[in-house]
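Note that this complex is displayed minus one protein chain, with the remaining chains in position.
Chains here go by letter, A and B, matching the order in which they are written, and residues are numbered from 1 within each.
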Amino acid sequence: MIRKLGLILLVVIVAAFMMVSCKPRKKGSGDDDEGTPKKAKYVSKADEGTISGVIKFDGTPPERKKIDMSQDANCVTSAGDKLSDDVLVDAGKLQNVFVYVTGGPADKFDFGTPTDAVVLDQSGCRYEPRVLGLQAGQTLKVMNSDKTTHNVHPSPSKNPEWNQVMTQNAAPLEKKFTKPETLIPVKCNQHPWMTAHIGVLAHPFFAVSGKDGSYSIKGLPPGEYTLIAYHETLGEKRQKLTVGAKESKTQDFSFSPKVAFIPTSLEVEPALVLP
Amino acid sequence: MGKILALLIVLIVVGSVWSFVSGHWWFPVGISEHAGAIDAQFKRTAVVVAVAFIASQLALAYAVFKYGSKGSERAIYSHGNNKLEAIWTGITAVIFIILAFLGQVVWYNLHIRDAAPGAVQVDVVGQQFQWNFHYPGKDGIMGSTDAKYINDAALNYVGLNPDDETSKDDIQMSILVIPEKRPVAIKIRSKDVIHDLFIPALRIKQDAVPGMNVAMHFTATKTGKYEIACAELCGSLHYNMKTFMLVVSQDEYDQLSAMSEDKFKERINQLMAAEPLQ
Partner (left out) sequence: MAEVMHPTHGEVHHHEPPTGWLRKYVFSLDHKVIGIQYFFLALFSVFVGMALSLLMRLQLANPGQKIAFLATLFPQAAKDGVVTPEMYLSLVTMHGTIMVFFVLTTAPQGGFGNYFLPIQIGAADMAFPLLNMLSFWTTFVALAFMIAALFCNATTLGPIGGWTGYAPLSALGNIAGPGQGIGVVLWVSSIGLFCIASLLGALNFITTMLNLRTKGMSLMRLPLTCWAWFTTAVLSLLSFPVLMAAGVLLLLDQLAGTSFFIPTGEYVSGKLLDTGQQGGSPILWQHLFWFFGHPEVYIAILPGMGLTSHVLSTFARKPVFGYKAMVYAIFAIGLLGFFVWGHHMFMSGMDPRTAIAFSLITLTIGVPSAIKTFNWLGTIWNSRMRFTTPMLFSLGFVSLFVSGGITGLFLGQSTIDIPLHDTYFPVGHFHLIMGVAAIFGIFTGTYFWFPKMFGRLMHEGLGKLHFFLTFIGVNAIFIPFHVMGMVGAPRRYSTHGDLQYLSSVMPLHKFVTYMAIITMAAQFIFLFNLFWSMAKGKKAADNPWEATTLEWDIPSPPPFDNFGGVEPVVHHGPYEFSVPGAPNDFVMQTDPMVVEGQEAE
């Protein structure tokens, strides 16, 4: 009886150890999407097209507010205009819109993962850039150029959440997001005004609108796509389009101050697409 | 062996007493009306503590020094002395309870008595890892807030209701500004986890608890710039959740109260740069 009980206990202990042998690590190691079959490697037929365009802003842009950084003297003395930039409009053109495609060949093939890292810098107690995209499995390199302590805290819904303090002169953090997710908000809890958004995609067909509102997505295999333009506070716009062989398509979007629709992520059901 | 231990105990007593009375380490200078009362209660208690501490340690040292075994000589056979026991118990009980009652006066004034009418209003909102202070602005009325309006990215940290007329002129800033010699009533809450507003110079410490609104009041007595810390573990940057308090003259405060948000902040930043840290 005792011997049996002992055995049961041993089993419980071993099971306990196995149970706790770090689930999150296991999760992180496999980067396959839930059970999706492996995609075929994309072979170029040298017939890729391009989508480009300009993001416009109709109406009066919201006033840019002065950010109060007085809690951290190192931020106060740092460079930068210290104005809010969640909606950044220059001459009717909207900056920091994340534009990407979905559907068609973009989802069918494996386009490989770039080996170079995408940099997110913390400078002047702001994120630089505020909006950025990278591919699943690609390295995100987070730097701290400030003379102060930050913490980098992305809160994804599909990838594991992390939250790491970066003191002054800390070595850059190198991190990966293994699952496609648009867009992951990033926050510094020490300086709550600091916000960035990271779009993680399974393919390289994305762009962020520049100061002049322009964007361009190159190297698209011919096919039918849904083009999505996403702004962190103004919502998203969608457009179905077909890219022919070697075609250069132009597609502009225009946003208005009224929030259109804020989706939670890329994988929105088609039923939710705005007409 | 006993003599060494006795000497050691005496040295520990001397060292402990020295570290308290040397003056190297003491409370920061108190600048609130109740700080003096708290310090006085501390000193009263310190006298009792010192007497009890020194007396019992020295008694221990003496016994250890004196009553080492000597050959085959036996100890005095005794099971105790109930009379001594009762006297000792009685004395400690009376002293401790008197002390406890004396100490509650300050507590009552700070926490249980209501703030004086016309006290300056400031709301305090803690978040990981910043202190936000919400001032009523020009109209002197606190605008309404709700968690659903909070948006850090849009700099609405305290959740001011944009549709409320009285909140349009309200100011949020991460510096606490209060006038000297005028009662200040603060309400403390938190957006996420428990924080603790710790202003050493004011002898103020109060948890900021999500879902609660804790009221307390005080009067600062000396102008200057002072440090504020967080005293309740709130996450990885708990140690860095710090800011400053400016105690300004009543004139300065009246001027500040009449300013718009931008002017207010500009003026505060000027004062922040000009004032040395106390």
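Brief remarks follow.
Just so it is clear, contacts are C-beta pairs under 8 Å (C-beta built on N, C-alpha and C of every residue); 3 or more make two chains touch, one makes a residue touch a chain.
All values reported here derive from a predicted model rather than from experimental measurement.
Of B:15, B:140 or B:162, it is B:15 that touches the chain left out of the display. Although one chain is not shown, part of chain B still touches it, namely residues 1-2, 4-5, 8-9, 12, 15-16, 19-20, 24-28, 37-38, 41-42, 45-46, 48-49, 52-53, 56-57, 59-60, 63-64, 67-70, 72-82, 84-85, 88-89, 92-93, 96-97, 99-101, 103-108, 110-112, 127-128, 146-148, 150, 152-153, 159, 188, 191-194, 196, 198, 200-201, 203-207, 209-212, 214, 227, 229-240, 242, 277.
Think of the hidden chain as still there; on chain A it touches residues 2-3, 5-6, 9, 12-13, 16-17, 20-25, 149, 153, 155, 160-165, 167, 170-171, 185, 187, 189, 192, 195.
Methods note: only the chains that are shown with their structure count from here on.
By the touch rule above, chain A contacts chain B in their complex via residues 65-68, 70-71, 76, 84, 86, 149, 151, 163, 165, 187, 189-193, 195, 232-233. Chain contact summary for the complex, chain B toward chain A: residues 127-131, 152-155, 157, 172-175, 235-237, 240, 242-244, 262, 265, 268-269, 272.
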